[in-house]
Structures are given as structure tokens and as C-alpha cells.
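Of the protein chains in this complex, one is absent; all others appear in place.
Let's look at subunit A:
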């Protein structure tokens, strides 16, 4: 076994009596079962809680949050968290500190400690707003580099002691605004803050930090006042409730989310419109599902929406209203045993259609169908034609081709009408196909495999689209 990766951290079973490699007390136990380090409780009591340098540098996340199930036996550092924790953790952490020499010995933890010192004062009053959230808000209010410094004297929201807050808040924001090089704005916000503090008896944390408040006219307004509390928006409740630094919007009656700004009429209106639009889309979708769900393919006679998920697609013929699944109608149109006139006709009514338009839902009305076909053609017209090859090849369909004929630099090519070889009868395209196959054959008869590939490719092309087209189109359509 490679030496390199062993001994880095304590055996995780150590401390529980059940590690199979337990017998080896030596630190180099390659011949015994495990290669992990076992702190030996029987010989020295400290060893057990001693954290090896590798893991010890990492502070325990659980401990930081207040409780670590492993307690003293945790592999991670338990003293990075400040003393302001709940009482039992504090005791434990001091105990850990006594036992371990890491906190004093390792220089790398000092920064973490420093951070925790900064944290200490605001932890003292028992606020439970996580440090993560604090940092977020600091970033939002654009404090940036000064963050760590300003955290020391960051304004603190004390519910009943509003009177003391505005002073510190206003000075603080003053400083911030000045760093942004915006003296006027600072003046404005200052007055705003004063007005706010005098008019409202109960200031929120957001207002304390960012006295611009809901006043969108000031630059300071780009902070929290625009952001909705994600918990409120998602769950409908927020555990910080009134103390939450983010906006708790009103509940929208359409989407049921708390995302209506309490004061911003424009936002409310915009959201309302978005919701109505979404609602209309949803309605359209449910209508589409309703009219599609019983449709039976005329070829396989199965209910299309009950086929295997990959085959739940309609092949819409532009010239008649008969319903087929995409797989069947394409297979029919690729049948080689019949004349082109037969396979290009609808299997039910024999009305000829030039192409099949894939669709996730059935379309009833002419308007819907036209829209669908338009979208389909639009989706195809941005894809490069496999035959034009950005100018390197020649497309047999000329300017009738649905695909994009453009040179590499993006300029569109006018390739003119399809070649003249086509006879002006219904079998025209079949004849073109045969010519191309013959041409391919003469050109590439040394490479028959390729020819077959090309032929298949062509047949897929001939039926207007292949699977890859479809999948892309799918995205487009959705």
C-alpha cells in the first residue's frame, strides 16, 4: 500500500472500541489492518482529543453552528467558534482548548480566531442571524474591502433601543457613500435616515444598515430593498420574520408567492402581468394536453400520449388534419416499396404534404398549426444545412431548403432554386434523390460505408428532420 496517503488523519473509528485495526498502537502500522492514526487513550489522555495537524486546521462546521455530535472526539477544530455560544458549547470549547495545544501553537488558526473576535461583539447580544447572512448583507450594501473593519462597529439592530441606532447607522452609511465618491447621495441618505428614524418607531435591520430604505431614488437603494427574502418567497414564511433584512412581499394571488413589493407599484404591476401571462400559457398548455391525450395514431393505432416517453410526439402534416405519431409517419414516409406520391400522401386521406412537423401536442385549429409550422421552420432555418456545409457543399433543395445556407462569416447565401434536373411532376424529389445517390455512388464507390451513411442521412433529411433536429427543436418549442 502506498505510504503517502496514510497517517494523514485519525482513524475515524478510533475512540470507538470497534476499529479492527485497533490493536496497533504504533503510528506506522502498515502490517496491521488499518493505516490510520489511532490516538491511544490508555497511554495518554490528551492524545485522544489531540487533533492531527491536517484535520485540525479545519474548524468544525457543526461546532460553529452550536452543536457537534462528536463532541470532544471530533476530528475538526472546536475552538474557532467564539465564547458567545450557547453555554454548553462554550464549556466544551474551553475544555478542548485546555486539552489541545493547537489553538495557541498553530499560526494558521489565528486568522480564524481574529475573525471570531470580530464576531464576538455582535454575538454577545444573542442575535441568531448567521455570520453568512451578515456577510451577504455587507456585500449587498457595497461595503467591499472595508467589510472586516466595518463589521467591528457595524450597526446592530436592537428592537427596543431604536434611538441609539440611527446615529451609528447614519455615520456608517455616510462613510460608505463617501468611499463610493458620492457625497450628495450620502447627504440624501443621511436625511432620509433621520426622517425614517423619526417617523418610524420600529426600524428593521435592513433600514438600520441601509437607511436609504425603500427610497429608490438614491444610489443606496440598490441594496436590500430590492431583494426579496428567499425563504419568504419560497416557503411563505421566514424564521426571522420582522427582523429579516430582506423584503417580505405581499402574496401574489396568481402564483401564491410572496413576491409583490409592498410599495413599488411598478413592480407589482409588472409581476401581475407576468403572472397573467404565465397563467395564460398554463391554460394553453392544459388545453393542448387535453386535446392531445386521447389522440390515436392512424398507423400504429395507439394513443400517442400513452406510448413510451420517447415516442409521445405528433407528426403534424401541414395539408390535412389526420393524426399520427412522429415515429410512424416518418417511417411511412421513408418506405421505399411505394411510389413517392403514395408515401408523401397522408395514409388516411392521401392528401400530399411536403413535410412533417414534429410537435409535442396535437394542434386543432389552423392558427395553431400555422404557428407551430412557423416555429418549426424558424427553428430549422438557424441550423446549418448538412449539404450546403457553409458553402463547401451543394444542397439539392436550393433555396427551398429549410435549413440555413450561410457562409462561415455569417453572410447568407442565395443558392437559387433547386437544380433543373427535377421533373415537374409529383415524383420530382424522388428523382433528385436517385440522382444524388447515383452521384454519390460514382464519386464514392470506394467508400461504400460512407455512402450508406450518407444515404441514411439523406433519407432522414428528406423527411425533413432527424432526431437531433427534433431534440433541439424540442428545447426551442418548450
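The criterion applied here is as follows: a contact is a pair of C-beta atoms (placed from the backbone, for glycine too) under 8 Å apart; a residue touches a chain by one contact, two chains touch by 3 or more; residues count from 1.
We take it that contacts and distances are computed from a predicted model.
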What name does the UniProt record list for the absent chain among "Phospholipid/glycerol acyltransferase domain-containing protein", "Anaphase-promoting complex subunit 11", "E2 ubiquitin-conjugating enzyme" or "Proteasome subunit alpha type-3"? "E2 ubiquitin-conjugating enzyme"
If I consider the whole complex, including the chain that's not displayed, which of A:77, A:328 or A:356 touches that chain? A:328
Full-complex touch with the removed chain, picking from A:58, A:342 or A:413, is A:342
Tell me which of A:60, A:275 or A:299 is the one touching the absent chain. A:299
In the full complex, which bits of subunit A touch the chain not displayed? Write them out. 298-302, 322, 328, 331-332, 335, 337-339, 342, 345-348, 350
